[in-house]
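Mind looking over this structure? Questions follow.
The other protein chains are all here in position, but one chain of the complex has been omitted.
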Amino acid sequence: MDIIYSKAGVVPFALLVFLMLAGYYFMRKAKGGKPIPVRKIAAFDAIEEGVARSVEMGRPVHFTLGYGPLSTSMAPQYLAGLGVLNHVARLCGKYGANLVSTLGVPELIAAEEEVIRDAYYSAGKPELYNVTYNVRYLTDQQFAYASAVQATIQRENAGTNIMVGPFWAESLIFVEAGAASGAFQVAGTARETQIPFFVLAADYSFIGEEIFAAGAMASGDNVTLASIRGQDIGKLLSWVLIVVGLVLLPLGIKLATYLVM
Amino acid sequence: MTAIEKIDKILSTRQLLYTLLVIAIILPLIYPVGLPIGISSRTKAVYDYIQDDSKVPPGSHVLIEIYYEVAARAELEPQVIALMKQLFEKNCKLVFLSTITYGPLAFQFLQASAPDVFEGKTYGEDYVFLGYIAGQESAVASLAKSITGTVATDNYGNSTSSLPLIVEANDASAYALVIVASSGTDTFGWYVRQWYTPYHTPLLFGALSVIAPSIEPYVNAGQAVGMLTGQRSAAEYELLVGRKGLGIASMDAQSFAHGLILVFIIVGNIVFAYTKLSKRGEKK
Partner (left out) sequence: MGAVVRRNIPQIIVTIIILLMVIFYFFYISSEVRTAFNTWDKALTDWVVVITAMAAIVGGVDILRYHVNQSRKKEPKQVFFSGIVMIMEVIMVAFAVIALSSGISIPTQQNFQWLYTYIYAPSDAAMYSILIFYIASASYRAFRVRNPPALLLLVVAILVMLGNTSLGELLWSGLLPIRDWIMTVPNTAAFRPITMGLGFGIIILGLRLLLGKETTWMGRRE
């Protein structure tokens, strides 16, 4: 049996394994009882503030996950959004807030229903769970979804508008709809082209990888939270490689060619 | 309420801003002003690349991916039309395809918008439209290996093996250039991984202006020969190829709309600074 490395390369594989082992190492440390400090993400803390604010104003919390098929490179963002929804739903259960969750991913309808139901039941507020009210699948077509979410935010008069997931051109439509309704807004996406719109117009935003960290923070589990350290190791590694690359470049050595071997 | 506060209240009204914007956009479209349009070095570089016979020889084959829906037509279609004009003038053979379901409709609109560009060109010999090909990146990878192996018929039901153009250029090695006109971000990565990396087929990107920053690394790394972004690049390219189209027609409206937004931002900042200073003065 011949094992020959494919064109994907030895070095990328080694880097992938290294990062995963780094994440696993910190998860094991946390399991052993050692607390792993993670910096606070303002947007994550702001979610509770937003939910409480909605309850005071007697207005519902609106959450949206994004649209499109699940089986694409955006799938991790849907998962991160689902993790944040879990957190939002638990807070809504804790404070007794109404939650309207819109989505354009038909494969996640059942998962969303169960997450929200679970949250309200765990908080002892099963009477607040109403599947038709809480979970609204709209459509998986971009601007039909955009206009439906915009209408939902304004018709329901959302007090807090939380958007975490992959968003495209509709991101600004959502934040402006929220702003027009006077909603408190927390937004996050890993789609680089839309991050500036959220930072510009939302009250708090998760930038890029922070949505994955938020998903881990939402779990409330130290071991899961510790895995974020793996991301930091990755960043440290990239700094080292950039510096080494810069040092080697004047010597005529292009580090990039070795990194794809 | 002071005068400044009144001004701030008026300017903060969305309805005023939106009304002025509508006027700023529609008026120049009806009564064009003809503001000058400079050519940026990046657009010129793309034009020079295609003009260079050693890079894109006359009569060579070019693949064009149409990956945009109707909403993004205004930015991408003028780019594609201008590029097509330049390529057809060099007697290049164009193979169009789409890996998005709206692609066939976008191509229909393209043909309807540029009948002069297609004039005198024979379908099957000078250009072909393969239609919508499902499979996204897998489809792109498969096309690089064999077009007839991936797509049995073109958009109009003709067997691809019977089309002279496809018989001549059945895989990535036969193409002098691949143009990816996309409103998404993933498409560019597919072609970099499946056409450029294994076969070193030169790539040219046509993108929305908002997407430009995320595909800049590909151009900087040399994985793409250049890129056109947004209506501005489309207008510049139309000037270079000598065909006035939607790009140039939209520039006046774009300029006035941007100008209006800038005026609002600057006036808003003046009001904000004045209010801040007066409050500081009152505190003292």
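All chains are identified by letter, namely A and B, in their written order; residue positions are counted from 1 within each chain.
Methods note: a contact is a pair of C-beta atoms (placed from the backbone, for glycine too) under 8 Å apart; a residue touches a chain by one contact, two chains touch by 3 or more.
Just so we're clear, the structure is a prediction, and the values are computed from it rather than from any experiment.
Across the whole complex, the hidden chain's contacts among the shown chains comprise A, B. For the chain missing from the display, the contacting residue among A:S54, A:N86 or A:S181 is A:N86, taking the whole complex into account.
The omitted chain makes contact with just one of the residues B:P57, B:G149, B:P198 or B:P217: B:P217.
Within the complete assembly, A:A201 is the residue of A:V38, A:M57 or A:A201 that touches the hidden chain. Across the interface with the omitted chain, chain A contributes residues 1-6, 8-9, 12-13, 16, 19-20, 23-24, 27, 69-71, 76, 79-80, 82-83, 85-86, 106-111, 113-115, 117-118, 132, 135-140, 142-144, 146-147, 169-170, 172-173, 175-176, 179, 190, 192, 195, 197, 200-201, 207-209, 211-213, 215-216, 219, 221, 223-224, 227-228, 230-231, 234-235, 238.
Residues 11-12, 14, 17-18, 21, 25, 35-38, 40-42, 69-74, 105, 138, 209, 212-214, 216-217, 220, 230, 232, 251-252, 254-262, 264-265, 268-269, 272-273 of chain B touch the missing chain (whole complex, contact as defined above).
Basically, only the chains that are shown with their structure count from here on.
In whole angstrom, the spacing between the mean C-alpha positions of chain A and chain B is 30. Contact residues of chain A toward chain B in the complex are 7, 72-73, 142-143, 169, 180, 191-193.
Partner chain A is touched in their complex by these residues of chain B: 14, 69, 71, 185-186, 197-198, 210-211, 213-214.
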